[in-house]
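Only a part of the assembly is drawn; its chains keep their places, and the rest are absent.
Chains: A, B, C and D, in written order; residue numbering restarts at 1 for each.
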Amino acid sequence: MASISLQGVTKIFGGKKAANEISFDVADREFLVLLGPSGCGKSTLLRMLAGLEQVTSGEIHVGPRRVDTLPPSDRDMAFVFQSYALYPHMTVRRNITFPLIMREHRWWFHLPLVGGLAKRRIERSAAVQDLVARTAKTLALTEMLDQYPRTLSGGQRQRVALGRAMVRQPDVFLMDEPLSNLDAKLRTSMRAEIIKLHREVGGTFVYVTHDQIEAMTMGTRIALMRDGVVQQFGTPREIYADPANTFVARFIGTPPMNLIEARIEPQRGLVLGNTVLPLPAHLAALGGQARDVLLGVRPHTMQLGAGGLAGKVALVEHVGAESIVSVQLEHARTAHNEDGGSGSDVMIVVPGYSDLRTGQPVQVVLDLAEAVLFERGGQRLRAPALPLAA
Amino acid sequence: MQATSKAARPLAPRQPGRDWTPYWFAAPVAIYLLLFQGYPLAQELYLSFTSTSLLSPDQHTYVGLQNYVDLVTQDEFRHVLLITAVYTVVCVVLAIGLGLGAALLLDAPFRGRGLARALVTIPWAAPPVAVALIFIWIYNGQYGVFNHLLAVFGWKGGMESWLDSPALALPAVLLTTVWQIFPFASVVILAALQGVSSELREVAIIDGADRLSVFRAVVWPTIQPSVALLSLFLTIWSLRRFDLIWLMTQGGPIGSTNTLVIELYRRAFVYRDLGQGAAVGMVGLSIALVITVFYFRYNQRAERAKGQR
Amino acid sequence: MNQTLSWSHGLRIALVLALLGVAAFPIYWMLVTSLTSSPDLFAAKPHLLPDFAQWSVYGHAFSTTAVGTWLKNSAIVAFGTAALSIVLAIFPAYVLSRYRLPAVAILGVALFVTQMLPEAMLVVPLYAIFGELGLLNSLTGLILANTAFTVPVITLILKGAVDGVPIDIEEAACIDGCTRLGIVLTVVLPLVAPSLAAAAVIAFFHGWNEYVFAQTLISDQGLQTASVGLAGFVGELSTPMHTVMAIGLMYTLPAVVFYLFVQRYVVSGMTAGSVKG
Amino acid sequence: QSKEVITFAGVTFSEAGRGDRLKAWVEKFNKSQAAIEVQPIAIPFASFAKTVFTQMGGGAGPDLVRMDLIDYYAAVQSKRILPLDDLLKGGTYRFSAPDKYMHVEGVRYGVPFEISNYVMLYNPALLKGGKPPATFDELVEATKAATGNGVFGYAYRATMAEGNGFWQDLCNFVYGFGGRWSDASGNLTLNDPKVVDGVTAYKRIYDAGVTPKGADAATYRRMFWERKVAIEVDNGGVAGIFTQQAPDLPFAAAPSPFPTRAQGMVLAPLTINANTKHKAAAETFFKWTLQPENQAELQELLGASNVATVIERSPELVAKRPWLKVYDDQAANSVPQLVQGLEVKTPEIQQIVLEQVLKVLQGGMEPKKAMDDAQRLASSRVLRK
């Protein structure tokens, strides 16, 4: 049983809160992804789980045990580092065997000759050899067992790092952006490898990334963080379809969700600049009270056509099977993130190769069936009482 | 007990907490240095306030600051300081200059580079006692090869007896010292040069920089910290260099190579006055300390200026 | 462009040769002097080439002086100093690199200060201490004394090397169940091996060359080192110059040869951040 | 069953020719003893005093020390060597004249191990007519005449790197011209006109261009037996080395050609370290050295030096080496190379004097002024007047 439970975990680095009152529960055999922009505290949280960093306050439980007071080696967790952290002076085999050797370590292993022999004996024992062989086979590393890390490619190194974690057969696997050093192609295949590992080995996985594709494809559950605070905790689908705030909404999905400044006016509906749209069914309950809102629409649910918001094409990017068209709206304003969008651009994904030219006037049609509303402050605005749409 | 020892076990490397590891890791050396350096140093400090004979170091007469007052009031000692300063500065400057030149020469690829790198460091490997002996012979006024080599290169000065001339002895000793220590400088700088980014070098070339500009814009800033620390070490070591000078000139002629350590040695062992020797040693130590403090100050300021945290 | 390239290449080669000449000449001159017959030494013009007919001077030096014993003692002291220095230095180097504590800062400063102390200043109190500890007249004592002077600089070099070991690897080892001692011995030590070579060279040279302590702490003839033996010739009465130079050369060459073997590692060892502030 | 080992330190052991013979002499003692073994320790001249004194100051050191007179007084003052009157009480020894310097305030702390006088040594083949100069002017002329063709007329030391040797050579000139470093009541007389004369003479030789400048003693002595130096003034030990290193060299000796016959003297006492843990054994050896046959053998091996007791040389030997007699005759005129009355301060005074003389030799300073300065500096700095 390796459910993980965090209770008000806080970490303060010289006055700065890298993790702020984080609480959540992860069931046994879940694949939790910690997602968030750089510096949001993902690594810090993971390192606290591993025991590489002490918690400032709060508690961490794994199964029935409270672990935050234990040293790393007593927590029975495996950690896969972003930088692999392979031992460069050991062969792949020794790298993989190392945790097993450490398990049987005696002080006299430090003695020059005797220690070397003892280690070799452990390495050569039938049980260990068998385990290593199986692990290597799973990871397709059999050929390379006697090579040194420097002679391996990035993907192979990554697999060695995984192997080192696997042989220990721990309850909990912790991984800190293990794929971020790989090129796109390798990344795709390693992603599949890790998912397979999770299926086969079992155990609870906690996986840090800032890549939303990884988060969406790998996680059974995602904790999306920002500035040390968990913004939303849920399944990938919940996070995509039902974002808790504008930050989550814009962080997930490429191109990001468009946020258009709008106003609910009772009787009239949703006013965007000089256009008025009816409130869709799942939002209708909000129509009773006038207020300023942000309308969140995914680029895939917008089309270019007649009778929509007027605008001009600002940029066309062709991405294989589809094109991303940026349109500068004429009358409506957008509220994109702090990083300085121009203030009236929306992005629309159109299928195929678009022949639109920059500056060409177009009209944008919105499909509000999956649209969401936010307060101007960024918090999600939910229709009360009604059951969840999407 | 068991529990505490567990908790005290090293955890996160960045988080020592109640971790005793650093203390017991450092303890052997700390004890060692205290015994073999700290305690003698303290004793020397005490001796510098006494009048003590080499022959009976355990019978000392406390004389207060007398030894220091003697030093300060002697013109001769000021001369010693001057010689020490000249010796140290020239040593460091020339060793770094030559070392840098050698390192730059040996950094670029050419056939036989490995061998050249090894051969250039021969002087570093040569024992000072042997170096002193051969250089005494090389500098010999009558039979020394140095005069002959100079003549080959067009020197008109005739046969000089280098180590016996008050004007030439210091240059001769300096030349020997630099010859002996420049390889160390070149090894250190060569190592630092490995850190020079080839991309930066290339980008500077594309920006239109000539060789010297590339050096100043790319190479020098990279190796500068190493060179600074190297200078500090060479300075400290030059301040305390003994065997080479003593064997070559014993500080003469007419005090022209009389550095602090030579003076220390003479007072303590030739005049058999440990108190005075210790006082000279303390003056030297203070100078080295001041230089070191300045180095770290400067270093800190430079780093802060560059925006390093 | 090709032409300018080869021209500057030529200049570079010329400069390298000049440099090598300067570096090697005094050692060459030792060889020449040792192989010059006594009357020729006092010729008006020095002979620039060795006279290989004079080889017997080396045998003569061996038979008339204790040079064999001296070299053996120097070797023991040098290797002992190198080994002990490294054993002592690796742990404080690790501490200096990995911990930010007031005590660690003090240790760092103390290491610097020791570099400023001339042997000549400490030799009298040290003599008394060694007398108390019964370490006079033993090569062990000499190794201990030399190590006190090499440990600081070696520690600083190794600290630079340890700085270059990624902390991730240590954390990985920590999670794999390694103790701190285990981390240093099984992970850090192998990774700083090139710097250990650099450090060993520095300590070795110090032990091989050291003169003041060897002179004072050792009075037993059979334990004299080569520096003292050779310095004895800087005397009043007459040992032939070529014998002295032959011994000088025999004293110099082992260090040079030792260096040639390890020099490959030395540059890369210092590269590992050795001398960075 | 092991013998009680005692150590015996002396520079002579490290000398090329005499060292081995001296060790053989010590070995003879060892053979004669059932329970004692003397182990010779060779320490080079340049660092002898410093090394031995550090050891003695540190509570250890060799049991027996052959030290220079200059060090002897310092050791006596610090009570680092044992008084020997009791040991020698009752013995009948015929001590030679310089033995008087062994008594400090009436107490004896050592006996002369080696007494060596200074005379002029010359290569007759290199001198016109083969005759030695008898006056200083003749000396200058003769050396000038001999110089040339790779040969030098004269050789002495004039560098700080050989400060002690320089001092010895200077003493010969100063004493030869009638000067002394101090008067009978122990007052410094560094600027006494006679001292200045000696210094002036030193400079005359220097300026005559007849010396191999920069050649150290080891080199120029070697040149002497290679027949490249015509004349030098040197002690009996050196003459002994010549006979061993170059048996065929037909050199000769004559009294130094200075106005007076006074010359320096090497007087090296044998002493017992006060730290010794083997006093009885050391004393046994001490007594053994003073036995006439051992004294005779010692004198023989030391060359032209004398030993503690008066030992007549055999007529055959004197016939074979006529210069031995010149050395022996000089004994009456020998003066220790010390500042009498200020023995313990001699190293500092020596340093001041030598630097001033170097200024004369190299910087062209007037000898008179230089020695006036020396007198002043020594008074203020050393005597703190």
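Operating definition for what follows: a contact is a pair of C-beta atoms (placed from the backbone, for glycine too) under 8 Å apart; a residue touches a chain by one contact, two chains touch by 3 or more.
Computed from a predicted model, the values in this text were never measured in an experiment.
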| item | value |
| --- | --- |
| Per-kind copy numbers - full assembly in this file | A x2, B x1, C x1, D x1 |
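In this text, only the chains that are shown with their structure count from here on.
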| item | value |
| --- | --- |
| Relative to chain A, chain with the most remote C-alpha centre | D |
| Mean-CA-position distance for chain C and chain B (Å) | 15 |
| Where chain A and chain C are represented by their mean Cα positions, the distance between them in whole Å | 55 |
| Residues of chain A touching at least two other chains | 51-52, 72 |
| Touching two or more other chains - residues of chain B | 9, 11-14, 54, 57, 136, 142-144, 247, 269 |
| Chain B contact footprint on chain D (complex, rising order) | 49-50, 53-54, 56-58, 74-75, 77-80, 158-161, 163, 212-216, 219, 347-348, 351, 355, 358-359, 362-363, 381 |
| Complex contacts: residues of chain A adjacent to chain C | 50-52, 72-73, 77-79, 81-83, 85-89, 98-99, 102-103, 105, 109-110, 164, 168 |
| Touch list for chain C against partner chain D, complex | 38-39, 42-44, 64, 123-124, 127-128, 130-131, 136, 215-216, 219-221, 228, 231-241 |
